[in-house]
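Okay, structure first, notes after.
The complex is shown incomplete by one protein chain, all other protein chains being positioned as in the whole.
The block that comes next holds chain A.
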Amino acid sequence: MAEAIRKGPRARDLKAMPGFKTVAWLCIIALYLPLAVLVIFSFNDNRSVVRWTEFSFRWYEAALSNDGIRNATWVSVKIAFVATVVATAAATMAALATTRTASFRGQGLAYGIINQPLMIPEIVTAIATLSLFALIKTATGVTGIGYLMAAHTAFCIPFAFMPIRARLEDMTLVLEQAGADLYATPWQTFRHITLPLLMPGIVAGAMLAFVVSLDDVIITLMVAGPGETTLPIYILGAIRRGITPEINAVSTILVGVSVLLVVLLFFVQRRMEK
């Protein structure tokens, strides 16, 4: 719909409508004012997060030398990395299977099943995952961070799947046929034609999966074992003990990282689409 509005002759009409600017600014303020407050007070030289005194980096120094934060960050990154790699690979295969094979019975059903996790409330998924893992743990006695990684991988798949499938649907089959016509075996066709053309979708899917994993609270809270504290869980715990500018500083770093990722994604996609 955004596309239609941009291209249609209405584009001018909409902008010229009374109150357009006001509404736009209200939206931007609602979205970014809280973030701005968070970022500003992360630089406050004071324990308070409501009363400004002086500019300082002291909370960043505190955060970066805090072992709890460092460990939690490391756990988060490890889990997000594994979940991203496995989920993106699985999502790519799922997307290929639903678009690049002869149509099969239940194709629509398969598509629905892959996307269903997006519709189920996260708390339900969290409890279901917890129950299953409890069963496995009792039966095998195996514990460890692997459970958390598996849980993250599972809920990341539909997020990685969406942009990959969208990209595949935009790609005509004729390029792959041309590859096969020019002596490329199915694997070579995938390697030299499908994969490079699919890359922007895969990168977008991977980044989405990474951010979703990094950000997750509810499922992690349920599944995480002792010593498996991710950054969001750490922040949640710290807030219970009272909010400090140190938390603001960590959150600001997180915002910075995700902005960086989005900018990177933008440039990667623009380069690849050329």
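FYI, contacts are C-beta pairs under 8 Å (C-beta built on N, C-alpha and C of every residue); 3 or more make two chains touch, one makes a residue touch a chain; residues count from 1.
As a convention for this text, contacts and distances are computed from a predicted model.
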Please identify the absent chain by the protein name in its UniProt record; candidates are "Endonuclease", "Spermidine/putrescine import ATP-binding protein PotA", "ABC transporter-like protein" or "Twin-arginine translocation pathway signal protein". "Spermidine/putrescine import ATP-binding protein PotA"
One chain is left out of this view; which of A:63, A:193, A:238 or A:254 touches it in the full complex? A:193
Full-complex contact with the absent chain, from A:28, A:97 or A:180: A:180
Residues from chain A at the interface with the omitted partner, ascending: 172, 174-175, 177-186, 188-189, 192-193, 196-197, 272, 274
